[in-house]
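With one protein chain held back, the other chains of the complex are shown just where they sit.
Moving on to subunit A:
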Amino acid sequence: MAPSFDQLPQELEDFDEDDIDYSDLHEQFEVRLDEGLDTFVVIDGLPRVPEDNRQKLIKFLLRKLNSVGKAKEESVHMPMGSDNLTDGFAFVEFSSAKEATAVCKQLDRTPLDKKHTVLVNKLTDIDRYGKEGRIEDEYTPPKIEPFQEKEHLRWFLEDKEGRDQLVMYRSDNVGVYLNEKEEAPEMIVDRQHWTEGFVQWSPQGTFLTSIHAQGVQLWGGRSWGRQKRFYHPAVNLVDFSPNEKYCTTWSHKPITVEEGNPVLSVDDDGNNYIIWDIATGKPLRSFKTLHITSNQVDGEGQPVKTKIEKWPPFKWSPDDQYVARMTQGSSVSVYSLPSMRLLDKSSIKIEGIQDFEWSPATTHRDSVKTYEQLFCFWTPELGSNPAKVGVMSIPSKEIVRSRNLFNVSDAKLHWQSDGTYLCVKVDRHSKSKKSMATNLEIFRITEKNIPIEVVDTLKDTVINFAWEPKGSRFVIITAGEIPAASAVPPKTSVSFFAPEKLKTPGVGLFKHVRTVDKKNSNAIYWCPRGRFVIVAAILSQQSFELDFWDMDFEGEKEEKDKDLDCNLQLMATAEHYGITDVEWDPTGRYVATVASFWKHPAENGYHLYTATGNLLREEHIERFKQLSWRPRPPSLLSKDEQKKVRKNLREYSRKFDEDDYNKRNQANAQIIDNRRRMLDEWRAWRARIVEDELGDDAVEVAGLSVEGDAEDNSEAVEEIREEIIDETEEVIN
């Protein structure tokens, strides 16, 4: 049975429930019937004042209390001590128990002045815990469990052959495998019903996430034990911060939290998002789903809730310092982590904001020495104000660059993986709004004053754009006008762009390299290391082609490309029927294409290719749902060390080839041994059967030759075939 929330793989295997003494818990958590005392709170730590000042103090106190609940002067009872001073505490009655609870929660431990801090507790609680004997008089330090070494969570990097792991979800089974190229992947672990939804790796590969009705679980370590679990009923999605410190879980269903929930507090009730601290497993803060309301109005005059926010609405800064969320049309709220407090206690007002995106890496702008994280955003035309793209620096909230744009229908923000460039794909309409065109506005973030370069030669709509990871080249797919009422999607064109070569250091202007017309492609998948790119037709009904391109082909270069930092070459073209996903392994050596059961039930399975498009393996698997490579954390080698490795690549490569060769030989030898064994067993069985059972009746299979004795009494059938080779007609006079 697979582990789930109900059946946890307990450390204690034989666990008898009857053995536990619950009496203390019963006493502590016994449900108390409403005694009418729930509306009372006890306030401790008040100054002791003489009778004359008592009313003054009460009034002062009430002002504080009424900021949260409602209490009248009569409902405060402040007893006098024997020495004609107040006793330093007061009883206050509120109009409802809910108010009393709120007061306790918000005002407990707030300072009254420099000397006095009030303690606010419910009367019932004081009664429950304050009685003699309930709490021991003497302090006993909590028992600290002896330190237990945990499994190394990055053990998967220790593979001697540097093989990558991948998780596959098919039917009800989730398994993690090692990529073995042409051979069947080697299984590491396989569990039935490991997840109830899907599986997901954390961004650096440390954890495997499984989704259950009760929440999310993280698995890891060599034994694949459970590392963490986050209680979130009916959870749908999960998103991790880039450094795996935090994660967000979301459910379409608002959470209902009852008092006494061990994980969530009453404040979380009704919320959809929970942000968790992964190390402690505790929730940091929760939020409601924001609906993007449209201008349409439903029957009762209420605005129609059209969409919910685009996933993930909580976007992380690359260093896990901030998480930000946009309220479409008005503001961005930036929260500091891990406190989850709003930066400078207020959201950043950006009127009309449509989208924003953090730079995926901490960028170092020219001549800026202080710490900063950047995000970009865009706002549409509002009244007479033009549309605008801005880049904001956090924590200063300063807009470090902005650009006005006109006639904008839509914009998409694309950061390059190092945060070196930002490309804003701007869809623009003509004045009459009849024809569309696309501009690419490229911000060079790391150069002085952030210059902007415009590539605006594109008449067709750009349906897809992708930067080369860690590089400075990009690929776009454009589509012509979509003919109305046509079932066939329009043909697309794929264009490649690269910067010009400069004599001085730096990156030249972006130039068009080549366009391939009449394609069906709609998706771009760059190798995570750059250089190789796959342009594919995904989720299409008619076309399933994959083009493997090399941007730095090590061969002859065309004359017209000689000034460009690029040598484009189509390496291979492949086809995978019913393809739905393309997954590059984190090293960029292999790429898997998937036909997932989630999208359609036909020919589910995967193909495995090398980066250059050689098909290594194809496997059809019933109800194959998901394939995902385990990500790797950033390399620990220093820049110099990496350079050294790169320099000696040939040497390493020779060694690896040798290892591969040996391994293959060994595997082949094994297969041959296995076959020999099977053949021997079969022959032995035949011999036994012939001797024991058949006797003289045996018809030896091998004795039946092709020509056989049937030849003698068979008759030859002669066949005459006529074939007209040519027919001509001539008229003879």
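Here, a residue touches a chain if its C-beta (ideal position, glycine included) is under 8 Å from a C-beta of that chain, and two chains touch if they have at least 3 such contacts; residues count from 1.
Operating definition for what follows: contacts and distances are computed from a predicted model.
Among "Transport protein particle complex subunit", "Small ribosomal subunit protein bS6m", "tRNA (guanine-N(7)-)-methyltransferase" or "Eukaryotic translation initiation factor 3 subunit I", find the name that the UniProt record gives to the complex chain excluded from display.
"Eukaryotic translation initiation factor 3 subunit I"
Using the document's definition of touch, tell me which of A:D125, A:E622, A:E641 or A:D659 contacts the absent chain.
Within the whole complex, the residue contacting the unshown chain is A:E622.
Give the residue, chosen from A:E603, A:E641 or A:D657, that touches the chain omitted from the document.
A:E603
Can you name the residues of subunit A that touch the chain not displayed here?
577, 602-603, 620, 622, 672, 675-676, 678-679, 682, 685, 689-690, 692-694, 697-701, 704-706, 708, 710, 714, 717, 719
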